[in-house]
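A single protein chain has been omitted; all remaining protein chains appear in their positions.
Which chain is which? They are A, B and C, in the order written, and residues in each are numbered from 1.
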Amino acid sequence: MSNRKLISYVTGFVSSVGLTLVAYYVVVDRAFGVGALTYTVAGLAVLQLIVQLIFFLHIGQEKGTHWKLVTFIFAVLVILIVVVGSLWIMHNLDYNMMNMSPDQQKIYMHNNEGI
Amino acid sequence: MSDLIRVVDAEQATRNERKALGFWIYIMTDCVLFATLFATYAVLHGNVFGGPAGKDIFNLPFVLAETLILLTSSFTMGLATIMAAKGNRHQAYTWLAATFILGFSFLMMEISEFGSLIIDGNGPSRSAFLSSFFTLVGTHGLHITVGLLWILVMLWRFYKHGLKKQDLHRLSLLALFWHFLDVIWIFIFTIVYLMGSLS
Amino acid sequence: MTRVRVNRSRNIAIAIFLALVTVAIVALFVFLLAGKPIPVLETHGTIADQERTIIIITALLAAIVVVPVFAMLAIFAWRYRAGNSRAKYQPNMSGHRGLELLWWGIPCLIILVLGIITYVSTHNLDPYKQLPLAKGQTPVKVQVVALQWRWLFIYPGTQTASMNDLTIPVNTPIELSITADAPMNSFWIPALAGQVYAMSGMSTKLNLSADSVGTYNGVSSNISGSGFAAMSFKVHVVNSADYKSWVQQGAHSMSMLTYSDYEDIAKPSNDSTPRIYMLMDDNLFNDIINSYTSASPNQNGSMEMGN
Partner (left out) sequence: MNNLREIIFGRLTWQAFQHDPIMGGAGVFMVVALLAIMGYVTYKHKWGWLWRNWFTSLDPKKIGAMYLIVAFIMLLRGLADALMMRGQQALASGANGYLSADHFQQVFTAHGSIMIFFVAMGIVFGVINLIVPLQIGARDVAFPKLNSISFWLFAAGMIIINAPLIAGEFSTAGWLAYPPLSELQYSPGVGVDYWIWSLQIAGIGSLISSINFVVTIFKMRAPGMTLMKMPIFVWSVLGSMVLVMFAFPILTATLGMLSLGRLLGMHFFTAGGGGDAMMYVNLIWAWGHPEVYILVLPAFGIFSEVVPVFSKKKLFGYTSMVWAIAIITLLSFTVWLHHFFTMGAGADVNTFFGIMTMIIAIPTGVKVFNWIFTMWRGRVQFTTAMWWFIAFVVSFTLGGVAGVMMSVPPADFQFHNSLFLVAHFHTMIIGGVVFGAFAGFNYWFPKFFGFKLNERIGRWSVFMWVLGFLLAFTPLYILGFMGATRRLDHYDASLGWQGLFIVAAVGVGLILVGIGLQLLQVGVSIWQRKQSLDTSGDPWDGRTLEWSLPNPPAEYNFAVIPTVTERDAFWVAKHNNAQPSTDYEPIVVPENSGLGAVVGSLALVFGLAIVWHIWWLVIVTLVGVILALIISLTRDEMYTVITTDEIKQIEAAREGAAA
């Protein structure tokens, strides 16, 4: 039983390190444009989340009713609603407040277009 | 008397199972707490108020080292749980100590990063970006400190009482907590540092 | 059998008493309202008129659900009271698919209708949307600054600024840019249009147009410190000729308004008497916003830091 867990930990560890290094070097070497980079890096992070969930946190392997999985899915749902909702609202609010004086516009453009 | 022991042991087993679910739900609520801090960072990271932006202050190789250290500590924590489950007290103790050392060095690296920022005058009260950066990464650092304290307690119990059943249960919760902190760090590493250095 | 009759007369007595009490209360409210201004309903602005219609439509739509609820509550409570053994008694009746469909379905339809109204009206009455201009008409731009417990109105392009006195021409689209040099406030003239927040370091917008001459009340509707309750101002809607002469007043007003003068009047004060100033710095509005958003102390020397 324990060496099956060992294999799970080793695979989890190796793939996590791999994903981290890929994300790191993709950014450092500026492999593609900023927009594309942001999505790749975000995708790699979500991938690593899934890897850790399966190999380290052993999600979904509980016997009986899967309460852990149910609460996890609901938590992810709430997090998505709150975070994406907040970003949409705040971006919309900042956009509406945008008729600021010229130098603020320069800062605003620089920060927001630059990400 | 024996049936009393049997009843109490059965009771302890069901209570441990409930504790495992309760602790998992606590981790879900902690995820929501971090999600709020991430949302605030995402909204405020542009407000540098004349101070340095992300790419001016982030030292990526340093952060990569931190990330790899924390990932390794997550792996050694996994080994500690396997060895403890097998009853191998010495191996469990060593791997847990290794996890502590890795975790502690991660914390020291983070504190040194914060210290150098504050000394350069870029403390948390310099701008909204720095406030949200320090709070998000600092809250993770606080959780790491709690984790390290917990590891110390477990090391003491292994040293003094060996591998008792209740301590194995506590170790499984500790491992869950440690892996959760590693997952949070992956998102900090990606959103704060990698994306920060892109803008 | 007499006991039953007594019972019935007791119930009738209670019913009459309740009816009398309700009539008395309604009469009391009518008396208290007689002749008093009700700006949200007696509107004088194109925006507020449309908002009032939406309020009435929504109330009626909601009533479609509420009236049957009250009716059924009264009827069922009376008909199926324990004493009435003639009524049908089905203890194990625990659901009825048709009825469920009814009260899931009808509210969904109502909400669908209300949703369409919401979509159309929210886009139509968005405070940021410019109002349609008649031929040759130019919108009057006014800049509003919420101070600690007073309102400063700046008329860019003219040499006029005024305290607690918003004078605007009738039947002309007014474009208000609103900011604050104080805690969060909300700029609200109930008779003319909906409210919009006034916040420091940014500017919100409100487009309105008054359709009849008169004086209306404006208030702040968000708590902003100890003087909040007195933070009301008067809105004078005048015909365009009077407006032209009013706007010239600034040119020969004695009190001048440079940025440093502004800093004095921006200090917390409860003196809400209306005043006219001669506007010296046409960019005053942006300088006020600037004092919050740019780190470098702006040329006017006011460095607004958090603490």
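Keep this in mind: a contact is a pair of C-beta atoms (placed from the backbone, for glycine too) under 8 Å apart; a residue touches a chain by one contact, two chains touch by 3 or more.
Since we're looking at a predicted model, the values are computed, not measured.
Participant: Let's see if you follow the contact definition: name the visible chains touching the chain that is missing.
Facilitator: Displayed chains contacted by the hidden chain, ordered by label: A, B, C.
Participant: In terms of residues, what is the contact footprint of the unshown chain on subunit A?
Facilitator: 65, 67, 71, 74-75, 77-78, 81-82, 85-86, 88-90, 92-93, 95-97
Participant: Which residues does subunit C use to touch the chain missing from this display?
Facilitator: 21, 25, 28-29, 31-33, 35-41, 48, 50-52, 54-55, 58-59, 61-63, 65-66, 69-70, 72-73, 76-77, 80-82, 87-96, 99-100, 103-104, 107-108, 111, 114-115, 117-119, 121-129, 183-184, 186, 188, 190-191, 193-197, 199-201, 204-205, 217, 219-230, 232, 291-293, 304-307
Participant: Spell out, residue by residue, where the missing chain touches subunit B.
Facilitator: Residues in contact with the chain left out: 3-4, 7-8, 11-12, 14-15, 17-19, 21-22, 25-26, 28-30, 32-33, 36-37, 39-40, 43-44, 47-49, 124-125, 127-129, 131-132, 134-135, 149, 153, 157, 166, 170.
The definition used in the following text is that only the chains that are shown with their structure count from here on.
Participant: Could you state the distance in Å from the CA-based centre of subunit A to that of subunit B?
Facilitator: 17
Participant: Which integer distance in Å separates the CA centroid of subunit A from that of subunit C?
Facilitator: Each chain's C-alpha centroid was found; their separation is 41 Å.
Participant: As a quick test, compute the distance in whole Å between the mean CA positions of subunit B and subunit C.
Facilitator: Their C-alpha centroids are separated by 49 Å.
Participant: When you check subunit C against every other chain, which residues touch at least two of them?
Facilitator: 294
Participant: Would you pick out the residues of subunit B that each touch at least 2 other chains?
Facilitator: Nothing qualifies.
Participant: Going by the contact rule set out above, which residues of subunit C touch subunit B in the complex?
Facilitator: Touching subunit B: residues 294-296, 306 of subunit C.
Participant: What residues on subunit C touch subunit A, complex-wise?
Facilitator: 128, 177, 199, 202-205, 283, 286-287, 289-290, 293-294
Participant: Taking the complex as given, what residues does subunit A use to touch subunit C?
Facilitator: Of all residues in subunit A, those touching subunit C are 96-97, 99-101, 103-104, 107.
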